[in-house]
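With one protein chain removed, the remaining protein chains of the complex are shown where they sit.
Let's turn to chain A:
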């Protein structure tokens, strides 16, 4: 079993982006997948759902990246999005302290719902606006470490740190997938649909 997992070279992961509105989640995805950044691009390319195949550590991973609505009124809908996801990417704006506080709320909530089944990456975006920074790198790194999550800083406008962020998260998810492989539990109920089939086969043999 372990040997099979170690040899596995192809993965499929669901990544959910969470964060307040206007922190740049969509620009981040667009830059990573399409390498484009502008208001015009955001209105011509569908940014909500994106596919991308990346190669990390000699493995190939198909990433399904889900964007979510960040407005406060839709906060309660988060669990519907990140249920069953392999990775969660929490984005905040380094020039907006409030968005960082919201990320903390998300971390607590995700840990409550998903436990340790999903890997968390915290991203501080808009580092091109360094002079307006309100959240220091040290504070963010310390918080991420205390929560067992990764921390990266990016700029969608200048295309800084984005590939690294997604690849780091992917590497973590691959490691997680190899460490914990769950066997599909065999359900007794399925026998009720298959039992007759076996009986028919045995009958056929008798014939």
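Going forward, a residue touches a chain if its C-beta (ideal position, glycine included) is under 8 Å from a C-beta of that chain, and two chains touch if they have at least 3 such contacts; residues count from 1.
Here is the rule we use: contacts and distances are computed from a predicted model.
Going by its UniProt record, the hidden chain of the complex is named "Rab5 GDP/GTP exchange factor" among "Calcineurin subunit B type 1", "Queuine tRNA-ribosyltransferase catalytic subunit 1", "Ribosome biogenesis protein BRX1 homolog" or "Rab5 GDP/GTP exchange factor". Remark: the residues of chain A touching the chain excluded from display are 12, 14, 21-22, 25-26, 39, 42-49, 64, 66-71, 73-74, 76-77, 80-81, 84, 184, 187, 189-190, 192-194, 196-197, 200.
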